[in-house]
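One structure below.
One protein chain is absent from this view; the other protein chains keep their places.
== chain A ==
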Amino acid sequence: MLRFTIRRLLQMIPTIFAVALLIFVIFSVIPGSFASSLMSDGRTNADPETLARINAEFGLDKPVHVRFGEYIVGLVQFDLGTSFRFREPVTEVIGDRVWASLKLSVAAMVFAIVVGVPLGFIAALRPGSILDTATMVGAVSGLSMPQFWLGLLLMYFFALQLGWLPSFGYGGGDPLYLILPAITLGVTPLALLARTTRAGVLEIMNEDFIRTAHSKGMSNARVVRWHLMRNVMVLVVTTIGLQFGSMMGQAVVIEKLFAWPGIGLLLVDSVAIRDIPVVQGTILVIVVWFLVINTFVDIIYAAIDPRIKQT
């Protein structure tokens, strides 16, 4: 088990390196520099001397391969460069925002699990019932809906019409401000969890060992608790992990909509003013977050199901 864990953790390193390379390449090969977008007003060309000074200040006058070398050396030391806008280390700028994003993702996931898993379960126990049909129609709708539109509608009803909840902002950490963004972000994983749980339960109920348990006189409640739940949980844990990992990506739009001061909002704002070190840094953090969670899911999975280790 320890060897498997170490091997999976080591496998992450080349992927992170490749992603860092990819991000660096797309931001340095393609035309349009920070200096020119900072100085150009769209009508006249920027003064070449000023451009050269800005480029020198941020080290942008060095050749690409030298800059990439410096970037990787910095990366190994957890140094992501300096933000053009804040004139502060990127790691600090991102560090200030991580907590807000983490809080939002965890709240959204808790909402999705608490509602989605029981819904999928109940739906599967009565296939074809009204509740089952309603759950499945709801799930496919949840997956087809633009999340930010749902967020706008929730904002309209619960904040502006009813006045029950604050419409946007962080509110200094007041949990009331968390409710609407978390529900909005949680709808997609909720729909997926309901679908996965339902499919998993239906699949496993047809398995031989469930029939055996029934036929040896085990009560229904015991079959569900001892055989069904355990097997379905493996599936559900995987879905939760994968969704949790990709949530940071989806959170970008939701954070922008609710003015939630997380990494996603930082990314969108930095893209708008071409603060490239921050853009590279936030994307890298989102990708690493995704990879770390996927690796943990693999490790947990292997701990539950020993057959996986051999592959």
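By our rule, contacts are C-beta pairs under 8 Å (C-beta built on N, C-alpha and C of every residue); 3 or more make two chains touch, one makes a residue touch a chain; residues count from 1.
Just so it is clear, contacts and distances are computed from a predicted model.
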item: Among "Lactate utilization protein", "Peptide ABC transporter permease", "HAMP domain-containing protein" or "Sulfur compound chelating protein SoxZ", the UniProt name of the subunit that does not appear here; value: "Peptide ABC transporter permease"
item: Per the touch definition above, residue among A:Leu51, A:Ala107, A:Val224 or A:Met248 touching the missing chain; value: A:Met248
item: Residue of A:Leu102, A:Leu125, A:Ile210 or A:Val268 touching the missing chain in the full complex; value: A:Val268
item: For chain A, the residues touching the chain missing from this view; value: 15, 18-19, 22-23, 26-27, 30, 32, 140-141, 143-146, 148-149, 152-153, 155-156, 160, 246, 248-250, 252-253, 256-257, 267-268, 271-272, 274, 279, 283, 286-287, 290-291
